[in-house]
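Only one protein chain is missing; all other protein chains are in place.
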Amino acid sequence: MSEITATTEVTTYDDSLLSVRSLDAGYGDLQILEHVDLDVADGEYVTIVGPNGAGKSTVMKSVFGLTTYMGGDIEFDGEAIEGLRPEEIIHHGIGYVPQSDNVFPSLSVEENLEMGAYILDNVPDDAMQAVYDRFPILEERRGQKAGTMSGGQQQMLAMGRALMLDPDLLLLDEPSAGLAPDLVEDMFDRIDRINDDGTAILMVEQNAKQALRRCDRSYVLVQGKNRYEEDGDALLNDPEVRKQFLGG
Amino acid sequence: MEPYARGRRLVRDQPGLVVVAVAALLLVGDLIGKLTGGGLTPARFGGFVWDGLVIGLLIGLAGIGLSLTYSILGFANFAHGDYISWGAFSGWAVAYLLAGIDRYAAGGLLLIGAGDGPAPGDVGVSITNTPLSIVAGLVVAVAFTVGVSLLVDRVVYRPIREADGITLLIASIGVAFALRYLIVFFFYSGRQGVTDISRVPSYDIGGVVINAHELTIVVVGLALMVGVHLLLQRTKLGKAMRAMADNRDLAQVTGIPVEGVIRTTWILGGGLAGAAGYLVVLTQGTIAYDLGWLLLLLIFAAVIMGGIGSVYGAIVGGLVIGLASRLSLIWLTGDLSSFAEPVAFGLMIFVLLFRPEGIFGGVSTA
Amino acid sequence: MMSNTGAEIERDERDAATAAADDADDQLLRVGNLRKEFGGITAVDGASFAVADGSLTGLIGPNGAGKSTTFNCITGIHEPTAGEINFNGEDIAGLAPNAVADRGLVRTFQIARELAEMTVLENLMLAPKRQQGESLYRSVLPTFRNGVIEEETELREAVWESLEFFEIDHLAEDRAGTLSGGQRKLLEMARALMTDPDMLLLDEPFAGVNPTLETKLLDRINQLRDEEGLTFLLVEHDMDIIMEHCDPVIVMHQGRVLAEGPPEEIRNNERVVDAYFGDDI
Amino acid sequence: MSPDGSPTDRLPTDRLDGFRELLERSDAALVLTAMAAFYLLFLSIGAILNYDLAGLISILGQVTFFTAVYALVVLALNLQWGYAGLFNIGIAGFMAVGVYTMAMLTAPPTGSPPGLGLPISVGIVGGMVAAALIGLVTALPALRLRADYLAIVTVAISEIIRLTYNSPAFSTFTLPGGIALGTGGANGIGNFPSNPVRAIYFTDPSSAASGTTPIGTAVFGFFENVLGVFRSAVIVDLTYGLVLAVVVVLVYTLLARVGNSPFGRVLKAIREDEVVAKSLGKDTNRFKIKTFMLGCALMGLAGVLWQGFGTGAVYPQAFRPELTFYIFIAVIIGGAGSNTGSVLGGAVFANLLFLLPQYLPNIIEQTFAIEADPNNFIAAIGPIAAGEIAPLLGYVLNQRLPALRFVFVGVLLVYLMQNRPEGLLGHRTETAAAVDLSEGHTPGTGPSQAADASGAAGGEGGVDDE
Partner (left out) sequence: AGGGGGSGGRTLSQGVLMPLSGGLGNLGQPIRDAAVLPIDLLEGNTEFTIDSQVEDTQTDPNAGQTAASSLVDSGYPAVTGAASSEVTIQVAENVFIPNSVLACSPASTAPEITDLDDNNLIWRTPPSDALQGQVLAQVASDNIGASTAATLYVNNAYGQALSNSFVSAYGGTVQNQVSFPKGASSYSSQLSQALSDDPGVVIVIGYPESGVQLFRDYYSEYSGETPFLVTDGLQNSELPSDVGNAMTNVQGTAPSAAGPGRDFFTTEYQNEFDSEPGVFTSQAFDATAVCLLANAAAGENSGPAIAEQMQAVANPGGEEVTPSTLADGLAMAAEGTEIQYQGASSPVNFDENGDLRAATYEVFQFNEDGYEATDTIEFSA
């Protein structure tokens, strides 16, 4: 893996919705991310790919204020958000769907969605209905305990909960992991639609072929550093990248 | 044939349950025998039941807070008993002050009559004689204990919020020691009379003597329980608490103000503990620095028997423990009467054998 | 229509059962009419299938079809509500997990369960079965302990080899809890292999694993099967893997076996396409 | 050690570093250094309090005794909790079972309460077996429970045990065969055989006025004639302390071997995730039961050696839950999971938190004599308005020092949990294996590599050194 010696070739953008500059972050004393740069423009669809343990999830968590911040800048919509608490970041208009354990198992589907809008005084009915329209199965199962739903349904619920506040940017950590093929397709389609409705997407995916095909732009992360940043399709066709990260 | 087969299956699958059922039947039979045969007067039986209900209600009241903090913060708070004690001391110091300030020096009153302070009979606090100071004391007990639990949370638990349950549990043992002996530092280490029993009216209901303080406790205790129930059912707070008990990290990510909910949990748990401590003194009439600590194991037994995290479990568990510790005395007489407390513990262990998660375990009712 | 489907399934089951009876010594694992209910939910609803000795059998099906629950029943994590489970000619239904593993049937977990506070090395050293030093007196008494030390030295070598293969040797002394999602999956598989099993049940072992490493692991699985005769039952949602490596493939749906056969046949089975693949194929 | 130069031209800091290195490498050196420090501390206290030589020997005997008994119980708890994660907070109960069984087996049949009059060795083994069996009875149902439920069950059982021994109902009773036995109720049992080490020195160990054995004559003679120490009791006590120290070394060795073995590895796995251990073919129930029973047997032994022979009589009130908490504090100070840490934790608790505070008031009194002695807080702070601080000091020192000791213990515990929850040695993950796992391999850049290696090697080395 160490053959790739190319240093960061990342373009920076001026008008991005989310801009991460030279971010250092980790867990406790352990630094994972080194000088990571990353941009997401308004309404853009960006993915991060890379080997296991590269720090992809750590990037997402860092944006959301869940890691130990060690340096660099994170700006969202022109405002600095590094060091804020997650509930404050939510106020800024970012939603986050973690990689695993992303529903409250003993709460019902409806209650899970209500929790998504906790920071509002009242749960907006139209927001709830919008989620139900997007994921009809959730409306059907509104009273069911989330913990008893199947993997795919839980993934939809988690996404629905993050959409309750109609965020400008949605962070998705491996949304297709563990889904059956029909659901994988379905999931990617839904993400496309969410994106089409104007929500910017930052997504981590191991299902790189699908992800790269659909996204606008992609970053490759290795050992906590940016390696590449390119159009999804271009990356998909780069033989070096294919060999190293996409399994030939 | 059908019931026979069912019975056989029951014996095979749940032999323990059958044994318990048989034992329970025998006890009930024996009880009826004693009641009709005159070995036990109905009045005495009623007295046991009433006694058990009052103490059980208090255990349940105190248990709600323990159960809430247990499930939401993920640790067994061994300092809970000492919150109860501080509730008692802070509340009664103020009740004494208000009841006697027109006649006695403030110092002795604030120490609840310790040292050269006035005697209970002189201050004369009782619900009928000095209702206002009793109510004021209750309010102070709640407020003060809320303050103590928030302060302790800020200083002790918050810096180690992410630590595992055992670390927090042990920190709480430290808090317990410190709080308990601070009472000794400021007050005293003995047991002291507080209320004026000569001014507590009592009523004879079918031979069972019920006094005004016990009635006060039942009324206040039930009111508080209903209040908690409504608070958790009618607001999204209850759901947020359940969400946090499920998965605190996710709650944070979802935008639930985790620290805020934790604070509310302490306010509820601490307030109820303070109220329970204050009311315990109202019924037993005496106060001691370790009164909460002595109750703590019984409260734990109640909470665990009811199922951790369940408010109703705590209440039911408290009543069961209270009744068991009193009703067992029908059989445990003479030398054996010291086994009342072991019986309560034994009952808890027994329940856990059949329902390892507690009576209401796995059912979230808050 | 409904009854028709039911009949077909029954026939499938019968076929499977007859097939199992035909070459019984060829079948390492046989599951018959397995049922598992949780309260009101029936997670597995009369599934029957068999896995041939030395095969790499695929188990696929929509989310919630009951695949993991079937694994849990086979390996004793859950007690089946009803049904037969036969491994290597022995009825293992209702046995404790350790008893099942002891017979050479070992599983991995869909959501990796690393032993967080133990090092990666310790995680692997734990796995081998029937270690002398697992007996209290042997680990303590002087003469016996020499034997224990000897055995540990041997195990150590095997463990390091495995670590190197799975490309996690650089993490050998780190606590397993600090590994990334994918690394945990690798650890999980390495650990299961250390038990020297006859058959491995792999529950979505590649979910979250980088494709390059995935290819390497699959080569290894094939190698173990070919050279050491290990049997694999693999749950996986990645159809490319299933189609390329597994034969036969079993399809579960709503707690039952919907179809069973070579990948080609499955790919073209209409009911499977409806229930599972969606528009993907 | 240092590649350059002979020891003579090393700088003092080098030597200090060398010593620190030694402490990191050898657990025996670490423990012995700590003990030396404690001995020195208490000798200075004795000196401040003007003790004569006998007094100084006596204080050393006490330091040794309490360090050893605490270390013993802490080691046993570490096996259950540190290794297997079995959260047993019924320690006091299991200690009680050990010592009560010993007492009932060995007390003379004619005494009050009557015992069986069996030899001491039978009593000790019996005590351990009984504690192990009660452990089994506790463990069987508790195996199904989650950790914190197990905790409450064990503390409940410990209270049931204590209240049973305390109850008048079993003060004396008759077994079916007509044999009389008794717990003595709240009076406890005081008439069991005297401390076995007395037999080294006295011809009739049970009598206060006994003659001495040849060894006794020689040893006492030496102390009397050469050192001028006429109190034979301090020599007996010190001897007992040393015997206990040997017991600690033996138990340590036993537990270090248990820990550094595949058995210990399974225990660690059970603590982490029992389902995983099961799925790898480990019969976890068997491991848990064995561990629980072994731990309880050792607690029973500690009960015998501490509350039995150590104090000469056994009372139910000695086994309140507080005792259990003390042991827990000690294991946490040392660092759960580390046997050496357990010994250190036991030593720190026994000396700094148990013994030292008992000497403090006298030292304080010697240093500043404060006459004022107000008997309540209001009287103590009242004069502060007038600028008088003496009453408050007098209140603190003369009236409330014992209470403040507990406040201090509590604050210390909180401090430890916040700043060093892993304890003195908990950071040193002792790898559960009988051999050094990375020998001959270079495990990349694991940050904890050095510590791990020394932990594993040190643990073993420490034992062999002793």
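Structural remarks
Going in written order, the chains are labelled A, B, C and D, and every chain counts its residues from 1.
The rule is simple: a residue touches a chain if its C-beta (ideal position, glycine included) is under 8 Å from a C-beta of that chain, and two chains touch if they have at least 3 such contacts.
All values derive from a computational prediction rather than experimental measurement.
The chain not shown here is in contact, across the full complex, with B, D. Contact with the chain not shown here comes from a single listed residue; of D:L32, D:L49 or D:V247, that residue is D:L49. When the whole complex is considered, the residue among D:L140, D:A233, D:V246 or D:I384 that touches the unshown chain is D:A233. From the options B:L291, B:M305, B:I321 or B:A344, the residue with contact to the unseen chain in the full assembly is B:L291. Of the residues in chain D, those that touch the hidden partner chain are 46, 49-52, 54-56, 58-59, 62, 66, 166-168, 171, 185-188, 190, 207-209, 231-234, 236, 307, 311-313, 315, 317-318, 354-355, 358-359, 361-362, 375, 402-403.
Mapped onto chain B, the interface with the missing chain covers residues 44, 47-48, 51, 55, 119-122, 188-193, 195-198, 200, 202, 209, 211, 280, 283-286, 288, 290-291, 294-295, 326, 329, 333-335, 337-338, 340-341.
Criterion: only the chains that are shown with their structure count from here on.
Touch-path distance (fewest steps) from chain B to chain D is 1. Chain A and chain D have Cα centroids separated by 53 Å. Each of the following residues of chain A touches two or more other chains: 30. Among all residues of chain D, those that touch two or more other chains are 447. A ring topology is adopted by the chain contact network, closed into one cycle in which each chain touches exactly two others. In this structure, the chains touch in the following pairs: A-B, A-C, B-D, C-D. Those residues of chain B that touch chain A in the shared complex are 236, 239-240, 242-243, 245-247, 249-258, 364. Of all residues in chain C, those touching chain D in their complex are 75-77, 96-99, 101-102, 106-107, 109, 113, 115-119, 121-122, 125-127, 129, 131-136, 139-140, 145, 148-149, 152-153, 156, 159-160, 169-175, 191-192, 195. Those residues of chain A that touch chain B in the complex are listed here as 64, 66, 85-87, 90-91, 96, 98, 101-107, 111, 114-116, 118-119, 161, 165.
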